[in-house]
Each structure stands twice: as structure tokens, then as C-alpha cells.
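What follows is an incomplete set of chains from the complex, kept in their original frame.
Going in written order, the chains are labelled A and B, and every chain counts its residues from 1.
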């Protein structure tokens, strides 16, 4: 029953994507990493119409991300809270068995310490999800940003 | 009394001329108008890197104080700049920020122009008075353009000093790096900040704020004795490093090994930090393996467009490029460790001066052009004062009492 299998997969992937967003919104980086595979790859990618090139604005493996998260308290960070609304658009098989390719759209809002909310960025997540692990985990994420002007930049993944 | 009353707060600190700057330089609309006219209308300003327009007809749009400019390489190979404005009724000629335009056709009524700014076509021209509206008379507005070490500069004024006169020897220390290998821009980003253009540029000129960046506290502050650092200022408001500062990358988790993994740029070692701030608002910075060029243009007294570039070696292996990109991003990417911090700082100060809670900036550090001397900032404001004809300590000539009854 192939349909049912696909169905189960689709349904299983969605809460993972949901949980990842909630964890980042809460600044709960341990929870985020607990949902990530090892090895893991994270990138923020942006198309530059000025250079006609795909740029990489952030790239980290699991170790790099872990270090980043550890160093955050020492950094001067943009205050406030992020809110990522992520909608899974498609779930597809990948070239590798047990791995799915998940494409989601997201909208990120920023709420200042004064409680005012503004659109920060929109884009897509291109995710590779590992279905073979005990718990389903994220193996790789490419954040494809539409938005290129973020005003003040960020120390945390989008 | 350790805290200060309104009176004390509003009295400029008893410092020599040039060591104190009033918040009005960031907020007053008259000051701003003067800056746009006498600085951005008169000085040379970095536009883009030559590699961004490598071939004939390649162009790149530039934003200069809200004005859209076309930097284009002509059929003859020469780089020129034009207002991105049609001579007929003012429509913008090009909208894509970069491309190749062997002919420029205005979308509105289809007048056409060539890569040297000549008007080449007017549909149904018989409708016009012959001489006043003709291909001969309707060329584009050309902006003086020159190239130094691969850097394209523009100057809105028809006349005035040549680019090399304006720059003097300020870029000598970058010559090897900029010309020793073919360079290429691999990173570009724009950001509009809610601050005055000078508040941003100050983050580039100010050595003392190393203490803000955890990365610099751990890798730079103690990398060499403060008194061995060399700073230098030049005529026309430029200033930067007079010898390489050093970094100890091992001090920061995740930075160690930086520089062992990819060749450094010509003339520097992987841990060398070199920078030059060109008046009015361009910074060229290198950290061993990678170059950053950032340039700010004002959009309003409290609104600044920041354009940031990262440069690597043209044609280098993909793996090298990826590492160089990482090196760039570590400090300078929009998700990097340092640049968001600088942006926060610039906007934070801007907020204080805009509300007139902040009144003065102190730029009085004097370390004999070593350590964290404020000399580059003072040099900048000296030139600023010469051009605007205003005193940084009291640019509006107002009496010292403040609106909010302080």
C-alpha cells in the first residue's frame, strides 16, 4: 500500500518541521539540535541579482552550530523574539533511500522588546529528512531567502 | 556630584576642538542637506569593483543618495557612469541591478541610448522641434568616473580634483592586494539602517570598540602590544591602519585554523588585519584571506544604505572559494559574528541623538597613532568641517539649551 506509506511519511515529517521552528523561536537550541542528524549541514543561501550568483551567507556543520549556540550569550544580539511560520509544501523521495526531500515556505516575523511586530524575511526551507533513524531527524537544511535586506543582521539561524 | 544635571549634560565636555562632536551632526536637516550637496555632490565615492562589469555593455546599478546610477562598460571597454534617468520624461532606464545592455531602451516611450550615453533613437521624431529635442541634444547625464586598483569611483561634480589627487597615497598599502591577483566579488548585500551615515562609518573608524565584539576581545585585543599598532591619517579625511594589526584566531572557538586552509592574499599573512577608511564613507578591510569593501550612502538624516562586498580571487578552485566565503562570513556576513553587532551599535547611538537624550560624542583618545587612538575619527570630522563649513561641536550654531527643556 504505497499511498499509505507516503501518507505516513508525509504526516511524520510535518511535526518535525513544526518542532524545529518552535525550538528556534524559543531560542531552545538544545531542542533544535536534538532534532538534527549527525552529521548535519545547515546553510543560508541567497541569490544575488547584482552578482548573478548564488551566495552562501551562513554554513555550519553540527559542530559549528553547536559552537555558535554556545557562544551566543557572549554576543551583542538584536533584542526581541522571532516567529517562524512554516508550511510544508511538498514531501518527496530523495536519491537516497530513507531520506526525504521536504520543501516548505516560511515567513519570519520579528517582535521588538517593545512588542511591535514586523515582517523580517520570507523564503523556503529545502530540507533532507532522515526517516531511518529511531526518531525522524533533519539531516540538512538549505534556507533559501527571498529577503536580502534584513536591516540589522542576525546571530541565529533563520 | 558623580551624576550630571541637565546643565552639566548640555555643556560640551572641556575638550580641544575636534575631540567632541554634537549629536546635531546626525539629526539636523540643514546639516544633512549640506552634506548631500557639499560632500556627496563633490567628492569621489566608491561605486563598485571593476570585475562587476567585466565585458563591454555589462552594467551595474548604483544607489547614490537615493539617485540611481548606471555604471557601464562601453563598447570601447571604458567604464562610464550615467544617471539611470531618461532624458525625455524621467523614467528609470534599467531596473535589474546588473546585466548586459548593448542598447538601453526606455520602457515608457522607447527612446534609446548607447553605452556611451548617447541618445540613439527617438520614435516619431518629427513631432518635436528639431534642434531642442534631437538625438544630438538628448544624451544621458554622465557622471565623472575613474578606476583605481580595480575600484570604480564616481564624482557627481563636473570639475574638481582627479581621483588620484583625492585618494593620495591612502590606498598604497592595498595596491598589491587589489592588483596582484585578479579579484572577484563573491558576496554582496544591502541593508538599510535606521541611523545617520556617519554613525555607521564611525564603526569602521573607531578602534576602541574592539571591546564590543567578543571575537575581537578574544582574538585581537591581545594579539600584539597596543603601542606597536600603527594608525595613519591622510589628507582629505582618509585614515586607517599604518601597519598590519594581528589576530590570534585560536582565541575563538571555530576560528582556529583560519588561514592555514587557503592561500592568503598578496602581501599579507593569514592573521594580518589591514583597513582603510576613505572619506566620506567607504571602508576597505582585509583579514588575510579575504577583502571586505563597504560603502554607505545617506537616504535621509536617519536612514542609511549600506552596501557590503566580499572579494576573493577570480578563478580560484571551488574549495578555496568556499573557505574564503566562510572566512568572510565569520566576521562580516549578515549572519556573521561582528557586523550585526556594529549595526546594533550604530542604530543604538542614532536613537539617543535623535531623541536629543544624547548630546555629545567624545572622540578624544590620543595614543600617538597607536592602540585605539581616535585620530582617524578626528581626521574625518576635520574634513567634514572643511566641506560643510560647520563646526562639529555646534554645527547648527544654536544656543546650547535643548528643546526638551534640559
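Here, a contact is a pair of C-beta atoms (placed from the backbone, for glycine too) under 8 Å apart; a residue touches a chain by one contact, two chains touch by 3 or more.
Quick caveat, the model's predicted, so the values are computed rather than measured.
For the complete assembly in this file, the formula in terms of the labelled chains is A x3, B x3.
The rule is short, and it goes like this: only the chains that are shown with their structure count from here on.
Centroids built from CA atoms put chain B at 33 Å from chain A. Partner chain A is touched in their complex by these residues of chain B: 52, 60, 96-98, 185-194, 212-214, 252-254, 322, 325-326, 329, 333-337, 339-341, 343-345, 347. Of all residues in chain A, only 44, 46, 48-53, 55-59, 64, 67-68, 70-71, 74-78, 148-155, 157 touch chain B in the complex they form.
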